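Here the complex is missing a single protein chain, while all its other protein chains stay put.
Up next, subunit A:
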């Protein structure tokens, strides 16, 4: 028999097994599995692209090139050629005059098309309600922000002098999506038309201008343009590429978490699916022992058996993969419509990108989970035809699942796209599997002793569990794994998402006051107190540049990481404090004691320390206002940047840098309807800068909300996969149960007794699996919360109650559905093997 013949026979065998219903459960598990994975894939791909696009609004583009020199036109030409939209902004500081008054402002000149993502907001008068606008300042006119209005004392319609030009004040710029990466070093804003810049004569050779080229378009076009840019000499010296992930650390944190949540949902779907496939495949294999023994009798070699089932399996994987992907596609599409997801904004059309992973998932999951029992078939001895008690020669059945484990690991890595998450989930699942197996073993042993003390139906049920020993353990582990996944997703998910939401509460600080002069600190604090903003605490801030770490002079060129380069190039905000802030956690070393006052010590933010290679005990040198200040690192702190509280990379003890020029800073929550208070504050303290980050906060909150929604929808598919597992687990012992029930009925047992016995057995199995699953879910949830998502997590005792209930009801119902024909069929039909 040659290879094409083997293939042909394998495919015919597949057709026969499909027709006869032998593969129904396996195919069902597989299709649900792939549907879950592909629905997650299609859906998260769409959500992800929608989120990226939204996040792009905060950059006003998908991609930005920044430079301190004018950017060559070749860059925008190449972008135009690739169908990208392009805009330019030039930013530079300049003094603006209005009659007798002057102010240093940050000028921003923009070209038509700006902003490419997001929208500007304007208002007629300072602190009046702002509205979205598609307009830009017309040539000859400018928009000022509220602070500049206050500093210059102008009104709409007045004229201001900008360099050599006199321009008309035409509106208030209330919001620009891409306003500044460094929130705390902004001068007030003046927005003008790029066409007006030459006449001002402000931009000349050597001027300090921040040139930005904004790009937006399809991911493919952007990727193509980026590839074009790779060629040497195309990106000018000193120019830097920036996408949304680098632009806004707060958003990056939100997006990263979003990706982890969605990745987790996909990962859980994969595991649940795998368990379902494994159980169904085992049953399929068991049912083929006799057939394989006959085939061996008729001369099929082991290699032939392996090839036949291997090819059949591969074809099944492809078939299930295609069907599942189609179902997943339809599912996500239907769900998107049904739930009116993102009613406020359009969701990008699904891309074909998730199709390949979905198909591959089908094949890999089939091969990984179903191949071990099926390939084991080749070891069925031909003598089984005469002695039905003989099974495959079993070296160690578990070793066959190394392939399954490898398959899971591969799929996890692929789906989670993160080693830590994948490892944690894999280790967690493996650990949970062991816990479930050990627990199930102990409990089934214990149950065996109980059966003498219960009624006849319970005895029948308990005896079955105890007698099936190994099979019962396998069943509890399988059902438990499915339940665990469901529990992690339902309850732990709720806690995790609530934890995430809580990390950005409704009253998170939404206003910053910066540049508070030392002399006005008390007055500003008093102003805030008297106006009912008591929570605002003022912190000193000194700007300084890090120049040495130990003996090493710090230079951007030493760091390959662009973030490190940027950090080194800019000035740090330094502060001093006696106590660490409430959301700071010391991760290494010790916080300054009271005796540390005046001692040359510093506490450094842990991420910064890692990025720049700063260690505990290192001596750092800062250049502050022309002086060198040396200090030893005595502690590293983790900081919750996305809490929007005032925080500092570097903190000294009091009495070290206090004599340096400092300004004070504070943040607090002020409801939108009380914004007028800020106008009063600015009038009383013109030097103080007000930063309104409400829009940014709203964006981050919106992203969180949408991801929460997305995860909840995605969860439905995982739920379906979990149910498939449950059903497959019940089906696995169905044949045996049917035979036994028929036998017992033949011996005269009433139907009710058998039904009670079956229900008792399923209920106890479900209870065991549910309780064990809850314990495993608690451990896994704790691991996920603390290790991946960085929240504190305490399992709710309800978890165990839910687990037990879900187990008893779920397994009971699935068991009853799966075996109810046992009672409806005449015993003879069952006994004859029908």
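Just so we're on the same page, a contact is a pair of C-beta atoms (placed from the backbone, for glycine too) under 8 Å apart; a residue touches a chain by one contact, two chains touch by 3 or more; residues count from 1.
Note that contacts and distances are computed from a predicted model.
The chain that is not shown carries the UniProt protein name "Putative ABC transport system ATP-binding protein", picked from "Aryl-sulfate sulfotransferase", "Beta-ketoacyl-[acyl-carrier-protein] synthase family protein", "Thioredoxin" or "Putative ABC transport system ATP-binding protein".
When the missing chain is restored to the complex, the residue among A:168, A:304, A:570 or A:756 that touches it is A:304. If you put the hidden chain back, the residue from A:108, A:296, A:468 or A:543 that touches it is A:296.
Between the chain not shown and the residues A:383, A:456 or A:798, the one that touches is A:383. Touching residues on subunit A toward the chain that is not drawn are 1-2, 5, 9, 12, 16-17, 20-22, 287, 290-291, 293-304, 381-383, 385-388, 832-834.
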